[in-house]
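Every protein chain of the complex appears in place save one, which is left out.
Chain naming follows the written order as A and B, and within any one chain the residues start at number 1.
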Amino acid sequence: MKKKYIRSNEPVVWGLFGAGGMVAAFLLPVLILVTGILVPLGIVDDNVLSYQRVLTFSEHWLGKILLLITISLSMWHGIHRFYHGLHDFGQENHRRLTFFLCYGFALLITVLTALLLLS
Amino acid sequence: MSETIKIDVQRYRPEIDNEPFMQSFDVPYTHEMSILDGLRYIKDHLDSTLSFRWSCQMAICGSCGFMINNAPKLGCKSFLRDYYPSKVTVAPLANFPIERDLISNISDFVEKLEEIKPYIIRENKGELTDGEYIQTPAQMQRYKQFSMCINCGLCYAACPQYGLNSKFLGPAALALIQRYNQDNRDQGQAERYPLINSEQGAWACTFVGHCSDVCPKGVDPAAAVNQSKTLSATDYVITKIGFGNDHKKVKGDSV
Partner (left out) sequence: MSTQTSKRKPFQQKMSPNWWLKNRAYRDYMLRSATCIFVMLYALILLWGLYALSNGETAYNAWLAAQQELIFVVFHLVTLIAMLYHSKTWFMLAPKTIRIQLGATIIGDKVIESAMWLSWLVCSTIIIALLLY
């Protein structure tokens, strides 16, 4: 009796998860340090994240790419772990719906980020 | 004046019991005794009805897997001295149905091992007069680690994804696929890739990694499964872009 195997489409989201994981591992710690701790607590100068400076960065094509990668891929990474985490916590029903809600949300964030960067 | 250690054993007699229960034994203790030695003492001297699997006593046959203080271990490779004077609890391997006492039914595991085609597959067989298939030490290194599996099933007891979903191929079966796919003598990748690529193949794994923690032979099945993910993802891209046919062998995987 020959068993039928269906190719999973998981590689798509896994690839995004992996890329996002790299972004999170390499870029996020230092970014969080600067934007979340050093600047707000006044440990470094205010103008590090001044409107003018950040605006210039976000208007440069390289800045746009970096911002898109940071925000979007981090979302794809997080949502993948979240979706699989729900299964680990015992969710068995409505998996398909959950799949579309989760990855749909990540897609939404990606689109919103892209729209903001393109305007 | 001999020392004793308490060994609590999980019992289950299907013809009498509706569910398992614990039974406590006081076993004479010496420094050299393994958990398996403790169980054999119980069977030989205290309760001959206790049932459990064992054979080689040297961590190569894979028979004596148990949950020892809730951790999957080989009875012959775990020692009472590491628990003494605290008590030791012995239960059958988790994530498998219990047949009797410490005997788990690992048929599902065995069926999966068979399913992955655990033998060298050749497109062209060759004649005996051609001589043996040549393999250099470097070529053997590619799969050697994954060939060390003794089919003890500890990794399945450790894997929560298998516990949650018994359709998952599981660590040992996936490691065995890698053992053959990375072997230069094998030409059967095309037949095994569909298993890796499916939802129940590599993609049911979430890299908990506990399988590799408990493996008594250092096979590192977690590495095998997650390398499979990379290979599977590559195969996915190549197939979807159209460079390969589905089920054709992925370039770079043989030799």
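Convention: a residue touches a chain if its C-beta (ideal position, glycine included) is under 8 Å from a C-beta of that chain, and two chains touch if they have at least 3 such contacts.
Because the structure is a prediction, the values reported are computed rather than measured.
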item	value
Candidate in contact with the missing chain, chosen from B:V27, B:I98, B:C155 or B:I196	B:I98
Candidates B:Q23, B:S51 or B:N226 - the one touching the absent chain	B:N226
Residue touching the undisplayed chain, where the options are B:M58, B:A138 or B:I241	B:A138
Residues belonging to chain B that touch the chain removed from view	12, 14-15, 19-20, 70-71, 94-99, 105, 136-138, 141-142, 158, 160, 163-164, 206-210, 213, 220, 222-223, 226-227, 229-230
Contact footprint on chain A, counting only the chain that is left out	18, 20-22, 24-37, 39-41, 44, 48-49, 51, 54-55, 58, 67, 70-72, 74-75, 77-82, 84-85, 88-90, 109, 112-113, 116-117, 119
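The rule is short, and it goes like this: only the chains that are shown with their structure count from here on.
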item	value
Residues on chain B engaged by chain A in the complex (per definition of touch)	115, 160, 164, 194-195, 197-199, 201, 203, 206, 229, 232-233, 236-237, 239, 246
Residue ranges of chain A in contact with chain B within the complex	3, 5-12, 14-15, 84, 87-88, 90
